[in-house]
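With one protein chain removed, the remaining protein chains of the complex are shown where they sit.
Here is chain A:
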Amino acid sequence: MKTPVISVKNLVKKFGSFVANDHLTFDVYRGEIFGFLGANGAGKTTAMRILCGLSAPTSGELMVGGYDVYSQTEQIKRNIGYMSQKFSLYEDMTIAENIRFYGGIYGLSVKERKAKEEVLLSKLSLQGERDKLIASLPLGWKQKLAFSVALLHDPQIIFLDEPTGGVDPITRRQFWDFIYEASADGKTIFVTTHYMDEAEYCDRVSIMVDGRIAALDTPEKLKKQFEAADMNEVFLKLARKAKATE
């Protein structure tokens, strides 16, 4: 029996009269790479921000890592890593200073932090660059670094909000290698994207259209269900259907 680490029942989020999330219900299982797909403005980021405790839900039952989203946000925060669309490291600080800061506020001991720093830098082959300002690094490096920093405190769930926006295909591929590695370590990955080729890399995919979940299954089953050659076609069929019923 698979155990859900994220469990969402009837999540509703309204901004005034606008319904951003309309009764979302889904589970995410331990160790899974869960893709959250949808057009811009479909409500992906809103739902992710609610799960991370950055935004309060209007209604619905939500559990993340076994904790209640309404009352136990601080416990949730100890157990999740988050990488936002906006770049989140401090550009005017060096790599080492950023690691020290984030390690520090997550309560890592100096020894733990130093050890993690070595592993992290050697994995990214950045040992020689630790005293370089983040601002001087290329975007692809920054994003890989931000991902690694989000993992410093060993979270069991990692939320990635369009982590590969604006980087070249090679860097994107490398980034996904990191994601697979983390998943192999038993971490659960919750990732939003609008690159349909990336959807193929996910264990399961949910596709959001206009605030609702229009489809949720493994990429293979979705392709079969929609008689599509790839995820791109699945997505277009769903989007067209939504347009037609409007």
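Operating definition for what follows: contacts are C-beta pairs under 8 Å (C-beta built on N, C-alpha and C of every residue); 3 or more make two chains touch, one makes a residue touch a chain; residues count from 1.
Criterion: contacts and distances are computed from a predicted model.
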Chain left out of the displayed complex - its UniProt protein name, from "Nickel transporter", "Response regulator transcription factor", "ABC-2 type transport system permease protein" or "NADH-quinone oxidoreductase subunit F": "ABC-2 type transport system permease protein"
Hidden partner chain, touching residue among A:77, A:116, A:142 or A:204: A:77
Residue among A:26, A:106 or A:195 that touches the chain left out of view: A:106
On chain A, residues whose C-beta touches the chain left out of the figure: 49, 52-56, 73-74, 77-78, 80-82, 84-93, 97, 100-102, 104-107
